[in-house]
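Beneath this line is the structure, given in C-alpha cells, with notes to follow.
Only one protein chain is missing from this complex, and each of the others stays in its spot.
Chain naming follows the written order as A, B and C, and within any one chain the residues start at number 1.
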C-alpha cells in the first residue's frame, strides 16, 4: 500500500452556520444527563455573549482542530463570540497554521497498524492521519519567521501575531484561526508554545544562531493575559479540553491579586471534556473545585462530559442562530497589548 | 422546602421528527473521533433498515428512557425501525410503563442533598428525580396484572404483553413503548425482569399467594429470542448501553448453535456507551471482542463512546428523515411467538 | 498458529493469604485519590466484619473471577467474610463452575486478531482467552443437572445449590466458589442466571423436554434475598462492579418495605468500579445517589474508582491479616432458606 492510499479522504471542518441546532438544544434543555448539560452550557455561552462588558476567553486543548472543528473556532472569532484565545501549541501551529499553509488532515483508522504508518511517515491522532513530510514544512516555516525577527524575548502571543502577518502574505487557505485573529486583533496565547511543531522550528532557529536569536517568554504571556483580565473585569471561559490552557487562564485571577489588583473571579465558565475528575489533575478538575481556588464563580458554570466534536457543533450553531453576538463588537485586545 | 418544590419541572422527551439532523450527520461523517463514529453508526443503522430481510433488535440499558429519550424508542417502533426489544426491567417498567400510568420524571440536580431527597421520598437518577409514592403505584399495578393471570411460568415477554393489554384499557399516556409494541406485535424481552419495579409487584404477588401464582421464566425468554434469531437469519443490533440486554441478544447466536441450528452472526451492530472496555465487563467490551465469540460480524459494527442522550437524537432523526424505513413493514415477531 | 499456541499460559488466581498488604493499606490511608479511597473501603469492609450482627453480601459483576480474583472470593467465604453472594451468571457458571470442572482461563492479548481467535474457537475477554469447546462442556453439565431435577420452578439459588452438590461428587478443582459456598451454606443468587452459560444448558433442557422441565424463578430469588435482609437487619455490601447484582441487593430494602416489614437501609457499602456515574446507569451510580432511594446509609460508604483486579487483593489481604473475621461464625443463610 503506498502512502497516497492512506491519505485519500480529507477531514472537512463543520460549518455551524450551515445548519440550525436551535430546536435540538431547546429540546435538550428538558432532558437529562449530557444532553441537558449541553443545553445549559449553550445558555451560559450565550449569556456571556449578551453580557456586553464580558471578555470571552476560548481555550483549546486536544485535537478538535484536527478533527473537524477548526472552522468552528474561526467562525466564533469572525462572529465576535471570542475575544482572546489560550491554546496548546499543537492546536495553533500543527493544526491551524499547518492547514493555512495548504496542508490537510486525513480520515484514518483508530485500529491502524502503526508500524506500517511509521514506514510511510504518517502520524496518527486516534483515527486521523497527518503527513509528516508536510508537518516538517510547517516546522521550517516557523524557523523562517523566527529567523527574520529581531533577536529578543517574545511572548507566544507576539510570535503568533507574526505568524498571522506571515499568513496575510503567504497563506494558501485564507480562513485560518491564526490569520483571522490577527486581522481582528484577537490575541492568541500558547503558554506551552514549544510543545508543538513550533518547538522544532525554534530549536533549529536557536541551534543555527546560538548567539543572536529569539526566545519565547512565557512569563510575558502570563503577564499579558493577566493584564487583559485586570482591564476586562468581567470574563467568561469557554474551554475545549483542559490542560495548560485551562489552568493558565484560570490563574489570571490569582495573578492579578498577586500584583495587587483586585479582580473578580471569572463569572462564566463552560468546559467540554471527557476527562475523569478523580485523579486530581487540573484537566479534569470540576469548575466547582476551581471556585475553592477563587478562580471561577459557580453561578454560571457547566461541565459537559462529552468528546467535544460531538456537542460543540450543536452549542455553537445555536448561539450563532440566536444572533445575540450581532450586538457585540470586537474588543481588540491585541491593540491594547501592543500599545 | 416541600416536595412540590423539588418536582416542578418535568422531563420532556425529545421528538426526532420535529427537527432534521441530516446536515449535521452528513458533516460529522467527514470529521474525527466521536462525531465520525456517530455518523458511521447512523449509516449502519440505516443500512440495517434498508436490508429488507434484516430483523432489528433494539437493546436498552441505563436510564435514557427517564432522561428524555422515551419518545425516541416509541417513534422508532412506530416507524418500523425496530422489530424486537431487549431491555432492562427498569427501562420498561419503572420508566416507560410508569409514564404510561400518567406519572412523570423531573429535572433535578446531580449535586442534590440526598438525605433531603430521601426525607421527601424522592428518588434520584444522577440529575433526574422520581416520586417514590408514584413508583409504588406502578409496583402495585404490576401485582394487579399478575394477580389476574392464570398461574404458571411466563416469559417476561408474555408478561409485558399483558402489561400492553392492560394499557390499552387503562393508560393515561397512550404513546408508551409497552403499548405501542403491544399494538404492533413488537416483542419486548427483559431477561432480568425482576430487577425493577416489576420485581416488587411480583414478590408481593407470590407473597400473597404462596401456592398459586405466576413466575417469570427467563429460560423461556432466551428460547423465544433465539427462535426469532433462528427464523430471522439476518439481524442487526442497535444497543443503548450494555448490561444484560447486550449480552443476552448476542448470545442467541451461540444458543441457536447449541440447539443444532446454524445461524449467521449478527450482521450489523451499533453500541452507544460511556463504558470503559478495560475492565473486561461485557457492558463495555468492544464489538470486535464479541466477534471472537462468534456473536457479531465486524464488517458493519461501530462503538460510539458517548452518553446516549447527546447523540441518539441526531442518529435517529437522520434515519427518520432519510425515509428508508418507509419501505419496511412490521415483522410482527410477537405473532410468530404466540402461535 | 494452532490453538495450543494461543492457550499456553493459564491465569493463576491470586492468594491474599500469601502476602500481607497491611503496611500498604496503612500508608494509603494518609494519601489521596484512589489510594485513600482504597484504604477507606478496606476499613469499611473490616468494620462490617467486626459488627457481629452484620450480614455481608458480596456482589460480583464483570470478569474478575476469570481475571485472577477467583480465589479471593473463595477465601473470603472460607474465612467467614461473606454470608451471601449476588452475582452475574457468568461469574458463577462460565468462570467459577467452569474451572471447577477442570478447565482454565488463559493469558491473551487485548489487541489480538479476533477473526483468527474465532477460527480457533477461542473466546476473548479483553486480554484473557477461553476455549469455547470447554465452555460447551460446561453448558452441557448444566443441562445434565437440570435434566435430573424434579420439574418445577427453582430460584437460581436453589439451582446453584444443586450445582454445588454436583461438584462435591464430580469437581476436578475442589476449591470453587460454588462448592465452598454449598459446603458452608452460603447462598449464591444470580438474578439474571440465564444470561450465561447456564442459559444455554437450560434452553437445551427445555427444548428437549417441552412439557416437563424446570424453570428458574427470579421472583423467588428476590423474595429469598429479601427474607435474608428482613431477618438479618444489619447488613453490608461489598460490591465488585455494578450491574444487576448491585441493583438487586440494594432493592431488598424497598422490597421488604413493600411487604410491610420495616428494615434499615444497608448500613455499610463499598463498590469497586471503573464505571462513570454521568450516564445515569445503575452500575455507575454513586452510593450517595442510592441513599436518596432509601437503599444505602451514607455513613460508611465508599466508591473506589479502579479496575478491581488492581485493588481487591490489597483490600482483602489487609482484612485477612487483621484477623477480625476469626471472631465471626458462619451465618448459614442457606439453611434458613431451605427450612
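Some observations on this one:
Everything below uses one rule, namely that a contact is a pair of C-beta atoms (placed from the backbone, for glycine too) under 8 Å apart; a residue touches a chain by one contact, two chains touch by 3 or more.
Keep in mind it's a predicted model, so treat the numbers as computed, not measured.
Remark: the omitted chain is touched by one listed residue; of A:10, A:23 or A:136 this is A:136. Listed for chain A, the residues touching the missing chain in the whole complex are 61-64, 66-67, 90, 110, 112, 114-115, 117-118, 122-128, 132, 136, 139, 153, 191-195, 199-200, 202-207, 215-223, 226, 241, 243-244, 247-248, 251, 254-255, 258-259, 273-283, 285, 288-289, 291-294, 298, 307-308. Although one chain is not drawn, its touching partners on chain C can still be listed: residues 9-15, 18-19, 21, 23-24, 27-28, 30-36, 38, 63-64, 66-69, 105, 107, 111, 125-128, 288, 305-307, 309-311, 313-314. For chain B, the residues in touch with the chain missing from this view are 32-34, 276, 278-280, 305.
In the analysis below, only the chains that are shown with their structure count from here on.
Because chain B and chain C carry the same sequence, their contact can be compared by residue number, and over half of the numbers here are used by both.
A straight line joining the Cα centres of chain A and chain C is 47 Å long.
With centres set at the average Cα position, the gap from chain B to chain C is 26 Å. Touching two or more other chains at once are residues 276, 278-280 of chain C.
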